[in-house]
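Below is one structure. I have some questions about it.
The complex appears here minus one protein chain, its other protein chains still in place.
For chain A:
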Amino acid sequence: MEIDFLVTVLLSSLSSAAILLIAAMGLAVVFGLMGVINLAHSEFLMMGAYAALTITKAGVPYLLSIPIAVAITMAIGAVVEILIISRLYGRLFDTMLATWGLSMVLLQLAVLLFGTATPSINLPQFNISIGDYQLAGYPLILIGVAVIMLILIYLLMTKTTYGMQARASIQEPEMAQAIGIESSRVNTFTFALGCGLAGFAGAVLLPIIPATPSMGMAFAVKSFLAVVVAGPVALTGTALTAIGLGGGASITASLLTSVAGEVFFFIITAVLLWRYPMGISAKWRRKL
């Protein structure tokens, strides 16, 4: 097999893994730092995409629309946390049911507001050629985006007061409260951050995935599985599972068929959950 082909497969697989990582990161942050699974995550992703789309259509440059989309989804996330999530602390499954209901509400609202048609933004697409092969350029940029996103989250968690407080709150919740960390405020920010990251994903993916009310669903299954397989150490764990599962599925897909890629993803997921029923990071000593 020629080297060009291998490089092409490798790059496109890496970009698939990066896309999954970008889509799943917000979910991982909320799960890792609050122990909550946000089933409305895919709808926040969709809202980010629509926000970026609407803003771009109003004449704002696309790059500038991304931070605005993040701000909007963060604000909505904060409201949701205060109104719903904060009333359900310690009731994991009730939280899941409530966010499930929320996801349906948001989905239906999007259908009402935007319809089911798929308007697109016309960003100049570009290709990169490796030997005889052509690769779309934008997905390759996303690899860099994913790396920068991981680094920024890592810095946020390790170098800022919020990050310290958030980590203290998951490691020793009672102790954190005892030393005066107001965990409810930390949680509100964490949830908003997770929603903002979902919005970021929606906005960043807009050039390759057109905005539709149910666009988030395409990522929902794999994101949930990546986070759940990752287990309690959600950030590092999800980075690993997204690269391993997403990348592996993509390699399988390009070598065999796209169905084989899907099958690979689910079989490996099932095997990992069988082997690590509480997630792969259940016995790790690091906490981030």
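Quick note on the criterion: contacts are C-beta pairs under 8 Å (C-beta built on N, C-alpha and C of every residue); 3 or more make two chains touch, one makes a residue touch a chain; residues count from 1.
Throughout what follows, contacts and distances are computed from a predicted model.
Note on the omitted subunit: UniProt lists it as "ATP-binding cassette domain-containing protein", one of the names in "Amidohydrolase", "Cytochrome C oxidase subunit IV", "Sensor histidine kinase inhibitor, KipI family" or "ATP-binding cassette domain-containing protein".
Considering the whole complex, the residue from A:M104, A:I128 or A:L152 that touches the absent chain is A:M104. Residue in contact with the omitted chain (choice from A:V7, A:L240 or A:L273): A:L273.
Although one chain is not displayed, chain A still touches it through residues 37, 39, 84, 87-88, 92-94, 96-98, 100-105, 107-109, 112, 217, 220-221, 224-225, 228, 266, 270, 273-275, 277-279, 285.
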